[in-house]
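Only one protein chain is missing from this complex, and each of the others stays in its spot.
Residue numbering begins at 1 within each chain, and the chains themselves are lettered A and B in the order written.
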Amino acid sequence: MRRRISVDVAIIGGGLVGSSAALAMRKAGLSVALIDKGYCGAQASGVNYGGVRRQGRPPEQLPLSQRAHRIWPQLRAMIGIDAEYIRSGHLKLARTEKDFAKLETYAETVRDYGLGLELVAGSALSKRFPWLSAKAVGASLCPDDGHANPRLVAPAFARAAERAGVTVLEQTPVRAVAATGSGFEILAGDDIEIRCRQLVNSAGAWSDRFAAHFGEPVPLTRIYPSMVVTEPQPLRLPVSMGEQGGSFYGRQVARGNYVMGGGRGLPLADPDYSRPSVTAASSVMQRAIALFPHLAEAQVIRFWSGTEAEMPDGNPVIGPSETTSGLFHAFGFCGAGFQTAPAVGAVLSELVTEGRSTTPIEAFSIGRFRKVAVETAASL
Amino acid sequence: MSMHAQFRRRYRLDETPVPFSLNGVAETGRRGDTVLTAILSVSGRLRQSEFTGEDRAGFCLIGACQDCYVMMADGRRIRACSTALQPGMAFITGRGATAEAAHE
Partner (left out) sequence: MSEPLQPVIVGAGPAGIRAAERLVRSGLRPIVLDEGQRAGGQIYRRPLIDDGRSYRSRYGSGAGKAQRLHQAFEALLPAIDYRPETLVWNISAPERGNQLDILSSGVHRQIGFSQLILCTGATDRVLPFPGWTTPGVYTLGASQTALKAQGCTIGDRVAFMGSGPLLYLVAWQYMKAGARVEAVLDTAPLASKRHLLSLAAHAPRIVALGLFYGLQLQFAGVKVRHGVRPEAVLGKGKVEGLRYRRRTLKGERVETVTCDALAYGFALRPETQLADLAGCRFRFDERDRVWLPERDALGRTSRTDVYVAGDGSGIAGADAAEISGELAAVAMLQDQGNVSTDVARLLASREAILRERDILERAFPFPVDWFETVPDETTLCRCEEISVAEARRAMTAGSITEINRLKALSRVGMGRCQGRMCSAAATELLSGACGVPTGEVGRLRAQAPVKPIPLGFGGGELEARS
């Protein structure tokens, strides 16, 4: 029997963006349906590294990132759990003078955004971070950056949204969607018909299909993280770590496991699915030993991968559609959306309720790809 | 430190002794022992769990449950049920052993 749902806003994609948007919109008094083809937070939002990091982002992302920075400490009040969020600090290492110069340049570039970066070089490095065994020229510390458990955050947002009255439809793939003039009509799952005034496309690596459907093709590609986790180890690594110019990142969770990543996983024949790459995992493991020699005898208990969306300029797409009134996009976070996502949810709520965002998002307009497409066509 | 032996030898009683040390104390196993057999023939514990600190002494004995990891004095970790005892091996199974040995 056909189930009919009528809401103010329908959100396609229950990742951290979609589920936090659903909660924010419901709190703003709207009726909301959150639709996911699988389970909320099971894709990029759930399989990423878990870094809650502002350091290293391009300046245009920092207002959004700062807004998210104010949301993260409120998780318990918002969704009932803190999701293991801690402000451990994020330390970015430079192995060469050239890399350290890049860290210095970055610190200078983002000086006005209030990240509180501390540059440490030479012999001060081992005084400041005595647990650091690797040789490094210097490092940049963002003391209030941190990490959280990605497996927990988005599902908790979805459940909080559900408790607040959002209709959460999991295992419900969208089969058809059309603009009706006054809103949208969606067919989803076996036999669910959803009517809404406004529509959010936050379908992650699957967003390009919906964007193209509304006449806005985007150059979205898929990327696959390659992650490694060890058995629990004595607590020793107090910060989340990355490397300038390298592809290693790692953190130690409160239970003792080292969660580390770098390189890329490999897609399967069906690009919805991927596998960790043994080559990538091996280089992560070797780099881990170089950085943390005490881990030489630690056992790796699991690799994992997942599916994320990347845009060619490294920035996400956030904002209203340029072809379809009432449609909003938020996708393409390039493997770095975990930290900003709760702020994106808040921005989306502002967009649907007030038609504007209090945080600057112009740089993320979907129109930037239309322009590129037109210019490319003209030059041919 | 639990002093009771969990296992009881029924065969190979007269087999060549193999010396090893357990938490710094000299002990003797037999040729043909696994590390698990050697330790549990003189003690009741292989390790302590990470989260509750409870004693563990293996479970499946065929390399599936991963419950019998033993810390060696040199920092290595071995799966006791599937590792043959070698003369001179030194094991640490006592409280806090994991943390100390890992920080060597």
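In this text, a residue touches a chain if its C-beta (ideal position, glycine included) is under 8 Å from a C-beta of that chain, and two chains touch if they have at least 3 such contacts.
Everything quoted here is computed from the prediction, not taken from an experiment.
Novice: Can you tell me which of A:Gly89, A:Pro155 or A:Pro225 touches the chain that was removed from the display?
Specialist: Reading the full complex, the residue touching the unseen chain is A:Pro155.
Novice: Among A:Glu185, A:Glu297 or A:Glu322, exactly one should touch the missing chain; which is it?
Specialist: Considering all chains, including the one not shown, the answer is A:Glu297.
Novice: Spell out, residue by residue, where the missing chain touches subunit B.
Specialist: Against the left-out chain, subunit B lists 2, 4, 6-12, 15, 31-34, 37, 40-41, 44-46, 49-52, 54-67, 69, 82, 84.
Novice: Tell me, which residues in subunit A touch the chain that this view leaves out?
Specialist: These residues touch the chain not displayed: 39, 42, 46, 80, 151-152, 155, 159, 162, 230-231, 266, 268-269, 275-276, 278-279, 282-283, 285-286, 288-289, 295-304.
Throughout what follows, only the chains that are shown with their structure count from here on.
Novice: Taking each chain's centre as the mean of its CA atoms, how far is subunit A from subunit B in angstrom?
Specialist: About 44 Å, centre to centre.
Novice: Provide the residue numbers of subunit A that touch subunit B in the complex, in ascending order.
Specialist: 232-234, 236, 255-256, 294, 296-299
Novice: Which subunit B residues qualify as touching subunit A in the complex?
Specialist: My answer: residues 50-51, 69, 75-77, 98-99, 102-104.
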